[in-house]
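The block that comes next holds subunit A.
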Amino acid sequence: QEGTINVVSREDGSGTRGAFVEIVGVVDENEDDMTTTSAAIQNSTNGVMQTVAGDPNAIGYISLGSLDDTVKSVTVDGAEATPEAINAGDYPIARPFVVAWGEDQSDVSADFLTFIHSQEGQTIVEEEGYIAVDASASAEGEESSEEASSEETTEESATEETTEEPAEGEESAGAEEAASEEETTEEETTEEEASSEETIEEESATEEESTEEESGSVVASLPSYEAAGLEGTVEVVGSTSVTPVMEVLAEEYMALNPDVTINITSNGSSAGIEAATGGAADLGMSSRELTEDEAAALNQANIALDGIAVVVHPESTVEDLSLETIRSIFLGEVTEWEEAAQ
Partner candidate 1 sequence: MANTKFKIKDLDFYYGDFQALKNINMDIEEKVVTAFIGPSGCGKSTFIKTLNRMQDLVSYARVDGLISLDGQNIYEKGYDANLLRKKVGMVFQHPNPFPKSIYDNIAYGPRTHGIKDKTQLDQIVEESLRAAAIWDEVKDKLDKNATAISGGQQQRICIARAIANDPEVLLMDEPTSALDPISTGKIEELISELKEKYTVVIVTHNMQQAARISDKTAFFLTGEVIEFDDTEKIFSNPSDQRTDDYISGRFG
Partner candidate 2 sequence: MQSNFTETFMKYVFIVCASLSILSIILIFYFIFEGGVPFILEEGIGNFIFNEVWRPTASNPSFGILPMIVGSLVVTAGAIIIGVPIGVLSSIFMAFYCPDWLYKFAKPAINLMASIPSIVYGYFALRLFVPFFRDLMGGTGMNIVTASTLLGIMILPTIIGLTEASLRAVPKEYYSASVGLGADHDRSIMRVILPAAKSGILSAIILGIGRAIGETMAVILVTGNQPAIPNDLNQGVRTLTTNIVLEMGYASGRHREALIATAVVLFIFIIILNTTFMIVKNKGGND
């Protein structure tokens, strides 16, 4: 691969960008985002994908859930961007999805949260191509593994490390398929969901299953959800990135609780947090960390982890980049593919 590297980034403030620069280290000593100013900015995953798909010299990053074959995901330090690799701690770039709520939480809202953190809920999360989290574990302040990203699965660590990357997730391509398979997967969730990962390279499907069992997905250990027969409405507002998985969760929950309506409004993390703070929403979705002020006013919980894939043109000869090289590229220190390949 040769020629000038065309760097494509997300907009300042985007959770995906925040997580990416934080983990890759595209920051200065003050932890400030130092992404090269010559980077083309797109404000959506699709914008990045279309740009990269059309430009042989481009490099960008997107939510793992949105990855398809119009672009090529490079391996980072030899690790492929898959949920398993993330769970195993091999693939370093991942961030959490957060929901937040105010003081007076309604019963329905609480029950919906219980569902999200249940075995059923987290199964859906995995089916959608994200990584499940264990809420009870985080409640105890334990970290279930040493994964690079897992530090954010706990509320406490999240609030402690507020300089941590804001996180923002992307929509999942698995949404459609997963939704249709939900009914059948209720029993044997772990096995079934593995094969439904259409966004991941196909050959990894079987591998995935085993990887998961090896790495001991948290899902199996989670409590199972019992419908409480509540009725009411839950307003969920916030991050566009969290929305796709939230929609599937809501659909499934409403199927189990026919008297509950869940309305999802997707308009950005800040808007979601603001809505939760102001009481306009029962749950605010965020793909970034809450600021200290926000965290003080709200309760929060992680509901999933999302990987971030580094992508290039499908015909690019670049297969693997080190985290350090990626950092140099996004800092604007490396501007030619020839250099990057070394």
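Throughout what follows, a contact is a pair of C-beta atoms (placed from the backbone, for glycine too) under 8 Å apart; a residue touches a chain by one contact, two chains touch by 3 or more; residues count from 1.
Here is how the candidates were picked: all candidates are chains of the complex that A comes from, given by their letters.
Source: prediction; values computed, not measured.
Per the touch definition at the top, the candidate among 1 or 2 touching subunit A in this complex is 2. Residues 4, 6, 8, 11-15, 18, 30-33, 37-43, 47, 50-51, 54-55, 58, 166, 168, 240, 267-271, 273-274, 288, 291, 294 of subunit A are the ones that touch candidate 2 when the two sit in their complex.
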